[in-house]
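All protein chains but one are shown in place.
Chain lettering (A, B and C) follows the sequence in which the chains are written, and residue indices restart at 1 in each chain.
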Amino acid sequence: MDPNGSLIFPSQVSTIAPEVDALFDFILYLSIIFFILVVGGTFYFAWKYRKKGEDTFTKDLSHNNMLEVLWTVIPTILVFIIFVWGFKSYMKMTIPPDTSMEIKVTGQKWFWTFNYAEGATTTNELVVPVNQPVRLLMSSNDVIHSFYVPNFRTKMDVLPNRYTQLWFEATETGEYNLFCTEYCGKGHSEMIGKVKVLARADYDAWLAGAGNAGANMKPEEFGAKLYKDKACFTCHSIDGSPLVGPSFKGIFGRTEKMTDGSEITADENYIRESILEPQAKVVQGFQPIMPTYQGVLKDEEIDALIAYFKTLK
Amino acid sequence: MSVATTANYLNAEKGIKSWLFTLDHKRIGLMYLFAVMTSFFLGGVFALLIRLELLHPGQDFFTADTYNQLFTLHGAVMIFLFIIPAIPAALGNFVLPLMLGAKDVAFPRLNLASFYIYVVGALFALYSIVAGAVDTGWTFYTPYSTTTSTSVISMTMGAFILGFSSIFTGVNFIATIHKMRAPGMTWFKMPLMVWALYATSIIQVLATPVLGITLLLLVIERTVGIGIFDPAMGGDPVLFQHFFWFYSHPAVYIMVLPGMGIISELVATFSKKKIFGYKLIAYSSLGIALISFLVWGHHMFTSGQSEFSSMVFSFLTFFVGIPSGIKMFNWLATMYKGRITFEAPMLYTIAFMFLFAIGGFTGIMLGAISIDIHMHDTYFVVAHFHYTMMGGTVIAFLGGLHYWWPKIWGRMYNEKLAKVAWAFIFVGFNVTFFTQFFLGSQGMPRRYYNYLDQYQPLHMYSTYGSWMLGVGFLIMAYYLIYSIYKGPKAPNNPWGALSMEWQTTSPPIQHNFEDQPVLEHEPYDYDTRMVVNDELIKKEDVKEKEDINV
Amino acid sequence: MEQAEKHPSYLQHHFADMAQQTDAAKLGMWVFLVTEVLLFGGLFGFYTFFRAWYPEMFMEAHKYLDVTMGTTNTFVLITSSLTMALAIRAMQLGKKKQTIAYLAGTLFFAAVFLVIKYFEYSHKFHMGMLPGKFYTFEGIQAANPHIFFSVYFTMTGLHGIHVIIGMIIITWVMIRTMRDEFSPEYYNPIELTGLYWHLVDLIWIFLFPLLYLIG
Partner (left out) sequence: MEQHNTATPHVLPLSLYFTVAGTLFVLTGITVAVSFVHFGEFNIIVAMLIATIKASLVALYFMHLKYDNKLFMAVFLSSLIFLGLFLTLTMTDTMHRGDIDPIKEHPIKKEAIIYDK
């Protein structure tokens, strides 16, 4: 499990996490007390009043108003306390502070895209500064997804054609898991990203460099990086095995039969079109389910990917 | 089948037709029992396959698609085909008229119809496996369910049809309980199992139609694209979740309430004690039935519903825990100063107390919104509802099955093997699911085919537990089936219970009772009544046997 | 039990007397009607939520429903309810011929209702005011008018199916009446059919103003 976390929870990395854990512990201790009372009582009575000897009539103990009122009223009071406590922290995790910075999150099958106000775009990697409230404005391009970072103790569904929001303030630098928790089909369990919490200075440096990430790389290297970063691997292998989509191995120059019966040789134009308008020509035997990368990939990034594909023989 | 010498419902009429067209509630109950046990076996196999795949991260045995279909089938089969009809339609059908001292349920033909509707629904659901299995999860959330290419329609139609079967059982039970009680049996002299079935029927009748219309609309949405659930069409997917959970949360209590009814019977019978707080238990059943309708939104805290809504639903959720708690305390108090014996049904009762307590407490945790935000759709929730559904309902069902087994077949099962199977199931269950609490609180999302390496050890233990569970159920299947053919003949009242179903023969005669029984003592009068070797001993007749305080 | 003197053929073996059988049957029917109310309740829910989200669209779209036809159908359905109630009354008094006549009347009005509904539907189909993605009509300016017609067609469609089922059951009890199966002592099936038919009427009583009048 998480080496920094407890037996129950992963380490607390947001401002809200300690609060959630405290309420959990409170209920846990209460539960243990009541568990010992009820289940311990069951075992104790079972042993103490086990049948010893002959059949007998038993006592007429059919009710006791005092007791019955007690075990109705005490739990009622306790759960009321729990409700208020839970609701208070819920309000805290719902209303973002005014000082929050905003990042746009898009979920789609099966990766996350993050758009920064400064123009940077990342896939499956959310980079945020430490000790800074961050508000995520989220929507989905297809089905419902759910944005979940266990270390932050926050989660929110990402709906198509609706905005939802989620905010957090990370308290420690590091890399944390980001899961999709609303079932979204074949690649659901591959829709795992990272939240990278950086110190302020590192964050600023990263943001400045994020716009021209491929500047000092060879195109095919940059393409290989994009293949990983943009999570192409969820659906397209590079070892020849077909996943959700056709494999990229030997894709360049390969002739494939399309669903409409025509045959097409994959050249620059075809690959470009398939990235921007995936539904236009679909290879036979595959579902037309690839989302468009219009607006996600820049021209030079597409070129880099093509350069990378050429190396995959 | 049975070689009992006297005429009873099993041998009164012969031939396959006498079963297929029977109007006898006992035979219909048995056919249901056969059907739900088959479904349970299927669902169990699916579960074992799921756990097998999760033994290690990555692809081991199945592809992601197959895995998604497996967990969908496991959920849908277990819920719609097994757990909802298991206690009311199978056991309830058998014992309810007997407990009331009636010859049959109010509408025997409707009862048979409900069975065949169940069969048709089941065929629809199973057809979806052939036609390209559904991969939506049993919750059919839109817009995934409206866009996926798998056979969602046959599965939803199956669930829709099964809903009618459930409704008809509910209608039948309500009329039966109102109108068919034996002379002298007033409402507060009914066995608590009957109260539980009554509350269950109310939920079945009120909630199921909403699921029906929801599934119907889902089918229309998929075929015609009317656009009420599809955001691309101006609809709202969260609305689907409201409609779905308006049924599916109360459905949880359709499952667990009759289980609680069984436990009330068992705890009194095997403690030979008057049930403690009869009225409070009866009212709490009705209370649960009512409140269960007001809490569905706690499945939707992260769904994007309004914050106000979350607040209201969280508040109401806590009140459903209280009547369940009251029942637990009352059962505990019933054991106090009892004369407890430990036959298999009592062992299941104790297991129920243990497992359901855990299920209940974790339910309180999940009811607190801020904790639920973290736990929602993780293995914590999976573990929680398995503790309530399996640790609660299935364990109670097994207790009831063992309890009424001699009455159903006129045969006793092997008590020793029953204890062995119980131990396997109890330990195996905890190994399988207690580990999942930790998986969930550590952040492992549910419905994941593949997972990060850090979760591997706990997944491994969970899978080992599932094998223990499987062994337990295999042992049980062996000794139960064996007992039908070769088991020793059961007395009419092997447990010395006082409710009416034990006053007829084992197995009962065709019309249940020789003469219309009249209520002479209440179902839990163990302070003044005692049954030894099928013979009723009254306290006023036995002066020397004054109650000996143990 | 004590009713050993007489056990008429229509009294099922597991009931003690007629009162118990009749009461149980009626209770069962009422409980079933509850499920019908909630089945339609889901659709009323849709109406409510979407009307609250798109009030202008509902106001705009409902003008394209034919109030004259809707009103006529309301009258027709109320009349059929009346004849149904009178059929039961006639059987209570043992007037078999009257019962058959009233049941035939109910069937007739039900058929009229469906014919009018057919004309309404075909007009909508013709205009392209179809539910959901088949919607092609361009006369309504507000957002998403197809949703109104989705609601309209699902609600009236499900209601129409209930009318057809009702007609089948009425035909069945009518045949049984002709076969002399009923008497003032036993007319329970007609009574239950009546309850079902009145519920179909009840639902229309709410559908009509919601869809045709206030939209």
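The working rule: a residue touches a chain if its C-beta (ideal position, glycine included) is under 8 Å from a C-beta of that chain, and two chains touch if they have at least 3 such contacts.
Bear in mind the structure is a predicted one, so any value in this text is a computation, not a measurement.
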Please work out which displayed chains the absent chain touches and list them by label.
A, B, C
Check each of B:107, B:276 or B:293 against the chain that is not shown and name the one that touches it.
B:293
Of B:47, B:210 or B:332, the residue in touch with the unshown chain:
B:210
Using the document's definition of touch, tell me which of A:139, A:154, A:177 or A:274 contacts the absent chain.
A:139
Checked against the full complex, the residue among A:50, A:92 or A:162 that touches the missing chain is A:162
Of B:9, B:107, B:168 or B:246, the one touching the omitted chain in the full complex:
B:246
Touching the left-out chain: which of C:18, C:101 or C:116?
C:18
Note that chain B touches the chain not displayed via residues 178-179, 206, 210, 227, 231-234, 236, 238-239, 242, 246, 293-294, 296-297, 300, 304-309, 312-313
State which residues belonging to chain C touch the missing partner chain.
17-19, 22-23, 26-27, 30-31, 33-34, 37-38, 41, 44-45, 48-49, 52-53, 67, 71, 74-75, 78-79, 81-82, 84-86, 89, 92-93, 132-133, 135, 143-144, 146-147, 184-185, 187, 194-195, 198-199, 201-202, 205-206, 208-210, 213-214
Touching the unshown chain, chain A contributes residues 94-95, 137, 139, 161-165
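Keep this in mind: only the chains that are shown with their structure count from here on.
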When centres are defined as mean Cα positions, the distance from chain B to chain C in whole Å is 35
CA centroid of chain A to CA centroid of chain C, Å
49
Among all residues of chain C, which ones touch two or more of the remaining chains?
none
Please set out, as single numbers or ranges, the residues of chain A touching at least two other chains.
none
As the complex stands, chain A meets chain B at residues 1-2, 5, 7-10, 16, 19-20, 23-24, 27-28, 31, 34-35, 38-39, 41-43, 45-46, 49-52, 55-64, 67-68, 71-72, 75-76, 79-80, 82-83, 85-87, 89-91, 93-94, 142-144, 146, 148, 150-151, 153-157, 159-162, 164, 177, 179-190, 192, 287
Along chain C, where are the residues that touch chain B in the complex?
1, 12-14, 16, 20, 23-25, 27-28, 31-32, 34-43, 45-46, 49-50, 53, 131-134, 143-144, 146-147, 150-151, 153-154
Taking the touch rule as given, give the residues of chain B at its contact with chain A in the complex, in rising order.
64-65, 68, 135-137, 141, 143-144, 147-149, 231-232, 237-238, 271-280, 301-304, 307, 310-311, 314-315, 318-319, 321-322, 325-326, 328-333, 335-342, 350, 353-354, 357-358, 361-362, 364-365, 367-374, 376-378, 438, 441-443, 445-452, 454-455, 496, 526-530, 532, 539, 545, 547-550
